[in-house]
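Take a look at the structure set out below.
Just one protein chain is left out here, and the rest sit where they should.
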Amino acid sequence: MSEPLLKIEDLKVHFPMKRRSLFGGERRWVKALDGVSFELAAGETLGIVGESGCGKSTLCRAVLRLVEPTGGRTVWLGKDFSELDGEDLRLERRNMQIIFQDPLASLDPRMTVRQIIERPLLNFPNRESAEERRRQVGELMELVGLNKAWMDRYPHEFSGGQCQRIGIARALILKPKLLVCDEPVSALDVSVQAQIINLLMRLQKQLGLSYLFISHNLSVVRHISHRVMVLYLGKVMEIAERDDFYRRPLHPYSQALISAVPLPDPKLERLKPRMRLQGDLPSPLNPPSGCPFRTRCPRATDICAAEMPALRDYGSGHVAACHHIEM
Amino acid sequence: MATTKIAERPAAGIRPSGTILEVNDLKVEFRTDSGKVAAVNGVSFALNAGEVVGIVGESGSGKSQILMTIMGLLAKNGSGSGSVKLRGQEILGMKDDELDKLRGASMSMIFQDPMTSLNPFLRVSTQLTEVLVKHRGMGQAEAMKRAIEMLDAVSIPDAAKRIRLYPHEFSGGMRQRVMISMALLCQPSILFADEPTTALDVTVQAQILDLMKDLSADLGTTVVLVTHDLGVVASLCDRVIVLYGGRIMESGPAEDLFANPKHPYTRGLLASTPRLDEQTHGELHTIPGQPPAVAKEALGCPFEPRCEFREPRCKTVRPVIQDDGSRTVACHVVSL
Partner (left out) sequence: MSDAAFELIHESDHGATVAGRSKLKDGFGRMRRNKMAMVGLVVLALIVLACAFGPFVLPFDPNQSDFDSISIPPAFAGGHIFGTDDLGRDLFARVLEGGRTSLLIGVLATIVAIVIGISYGAVAGFFGGAVDTVMMRIVDVLYSLPFLFFVIMLTMVLGRGIESILIAIGALLWLTIAVIVRGQTLSLKHKEFIEAARAGGMKPFTIVRQHIIPNTIGPVIVYASLLVPEVILGESFLSYLGLGVQEPQSSWGTLIDGGAQAMDTAPWQLIVPGLFLAATLFSLNFIADGLRDAFDPKDR
């Protein structure tokens, strides 16, 4: 088996909370990510799903070291990425880029589209002339479906979907191998979401990109991902091949998630058996002991409070962390 | 301990009937720096008592403005024209003090973000009892009792204790329940809900949708749900109105509309939404272009620039609304 593009081992991101009193007392931590491990192959999309507090936003930043992990290891193209520093780290950034949820906020309002897209080229000067850079910007704009005549306009003159295309163009100009997508279509109108999803899938085939696709929308994730990973309160609940996940989710949380998504089909909706969770998501400030899902889980027993279940393999790469898997 | 619940929505037909709200040629305009902007461009519909109606639309469709206008909550630079009759009484243009008697008692509203519609400085108990004292003339003690009952009904655990908390001490899902309970305290005839679950996690959304379903059935409340999420509509609504660019494109019973969408916009929307139960994963159908930033006083059909079936007259002639008693469609090219 060829070396995976990206290998995340036991990644942790713990944020320190202010001490309660000036004198001692235990330091408390917000465990945004608490031991996440997974792999990503070249040309593959890993969909990352979860609800508030699951740590998916922190994950995409920790992978890129925009937020420094407090534990664990990132292996990128065979090298230990977590050990890189300073200029070495900066140079490696060319290979991994990110697009964001709020398309307009991810663009500097004071720069023209051309300046925004060509900026990464200026960060790693390659003695290109201004003409050459302009040409590359034009090429990328066409690649993402924008009219290159608009390159001297400002972000606020574009719609949400167009801004997202600008963000994608900017992310691609350095020819990265990995694109981290943090909820890239959640803020877009439904009729525009499909355009961006198609664009991302097309670009993946054309350029051989790998995606970490973070989303709370399971339908979108089903469409675009090859594999799916479910997070809950900073821990991995399940990872599986896409079809295997949606047809045969093993973890009770995955089952609840899938059951909760309303289908645009009133007949099917009415007949669907429902699995409803009680209560709300626990706060990441105070996660339950053992398995974090146990407070809402229909199968929870004593062992769930005592011990965090390990990720076990149930065949063909389908892993889940639960004491009570029913096959 | 959590238990799984199997629920089936009660079939339509058990609900009481009779027209409770009639909206006729509603137009909403805003005065802005760049001149007059039309948010709603001639919308007409009627609500029957006990119905759950979904208004579906994207940006610029004007869906939220319809609700705000009916409730009399329009911004200062906005003005509505046309007719809105609540049980035969014209309420568009009513003075605020008259409307105040209706709001909360006959019609109430819940919003997307519960944090901004609950006063962060007052305890929940204060906010709930205030509604009852004002509209039902109840005494403090009786109001408190009823408020706790209502919180129980929306499944807030330990309601008697929690009622004394402040809004920020509740989680997102709980806050939404508090808002629903506040809206239903006086058992209004109509509940307007503006994207009530959009900001919630999907498992919490499912709980809230179930709750709204059960409560509206119990209390016989008419619900108008504004959303962009077709799944939410399919899950909750009896009837659907599809809005685009400030006008109604299509309407009809939910099952019929989803099974046989007529209008090109509805069809495009349904075709371009990825489904959880899809089996193939090729290119999604797309509607080219993007929704208008604001609705315009367009001559013809507002969807024309993006429509794959457009004809020359779509640009200049406003489509007549075809109505067969159950379904309506506003399109030159398609017929019922």
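General remarks:
First chain written, first letter: the chains are A and B, and each begins at residue 1.
We adopt the following convention: a contact is a pair of C-beta atoms (placed from the backbone, for glycine too) under 8 Å apart; a residue touches a chain by one contact, two chains touch by 3 or more.
Treat the numbers as computed from the prediction; the structure is a model and nothing was measured.
When the omitted chain is restored, the residue from A:E157, A:D243 or A:D313 that touches it is A:E157. Among the residues A:R119, A:R274, A:R299 or A:H324, only A:R119 touches the chain that is left out of the figure. Of the options A:L91, A:L271 or A:L285, the residue whose C-beta touches the omitted chain is A:L91. Summarising the interface, chain A meets the missing chain with residues 61, 64, 66, 90-91, 93-94, 96-98, 100-102, 105-110, 112-113, 119-120, 123-124, 145-147, 150, 152-154, 156-159, 161-162, 165, 167, 170-171, 174, 195, 198-199.
Note that in this section only the chains that are shown with their structure count from here on.
Rounded to a whole number, the gap between the C-alpha centres of chain A and chain B is 32 angstrom.
Remark: chain A residues 51-52, 159-162, 189-195, 197-198, 201-202, 216, 218-220, 222-224, 246, 256-271, 273-281, 283, 296-298, 300 touch chain B in the complex. Within the complex, the chain B residues that touch chain A are 1-9, 58-59, 157, 171-174, 201-207, 209-210, 228-237, 254-255, 258-259, 268-270, 272-278, 281, 283-288, 290-291, 293, 306.
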